[in-house]
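Let me give you the structure first, and then I'll get to my questions.
Missing here is one protein chain; the remaining ones are kept as they sit in the complex.
Here is subunit A:
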């Protein structure tokens, strides 16, 4: 679809393009809904600006290639990678870089087969589903198993690389995982490294940030802490961080889910007479303090079970 020189505009209005695209709304939403993550937000704003300028350059005939948009998101569990990927997909759609803007989240098992001839069709199915949107590969390094030279992951990697190169207009791939393991993955798979233009690092949340995240999560479900409960949550966060399988915001979400369960039990077994809306939506100190986290934490076995249930 090469445009004639005559049909090209002589100037572009970046500010107008920005307003029309609806990118502002997505960035504001990101700012509002996601606590902390300052460096991530900054990188996303920069990326949005770059893509907007790039689009303008193509409109003026200064560039013709679609830029490489594949990204890597590195950070510990529960630092918001999946949530930001959803926003990124929407952003790319508004900027006109993907047509549909849906997010398809997969891990190794969705791409790699069990026997010869199983992997290619599996990987291709996933890629086709993701076309028009964003393919998010969580813990991407599991695709590569150097200890087994016949590993089918290699086949998935080859197809991925091919499609990332040849179908750049059709989908954007985001690889996600822990920083150190991703680094090693890129070292042994230079093909991936060279196809990825944007690396975004997700820092761990501080304790105050996690407390605010807890507030937001509760607010979204129409619950609140009473003051003593909020203080208990603050303590909980500090303790939980030092215990095994800490997963940033995900640990908070799980803690709140269990607190709501305890609250329901408490209301059910103790309440006499009619309950008000406030009763039904307030978490008290007791709902939190009964957590095992306050008694030295989950032993490893229990933690495993909790992880599996997550």
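As a working rule, a residue touches a chain if its C-beta (ideal position, glycine included) is under 8 Å from a C-beta of that chain, and two chains touch if they have at least 3 such contacts; residues count from 1.
Everything below uses one rule, namely that contacts and distances are computed from a predicted model.
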Absent chain [UniProt protein name; select from "Transport permease protein", "Cytochrome-dependent sulfide dehydrogenase (Flavoprotein)", "Ribulose bisphosphate carboxylase small subunit" or "ABC transporter ATP-binding protein"]:
"Ribulose bisphosphate carboxylase small subunit"
Which residue from A:131, A:179 or A:267 sits in contact with the chain not drawn here?
A:131
Quick one: which of A:45, A:99 or A:212 touches the chain that's been left out?
A:99
Out of A:42, A:66, A:167 or A:188, which residue would touch the omitted chain in the full complex?
A:167
Name, in rising order, the residues on subunit A that touch the hidden chain in the full complex.
1, 99-100, 102, 121, 124, 127-129, 131-133, 163, 167, 169-171
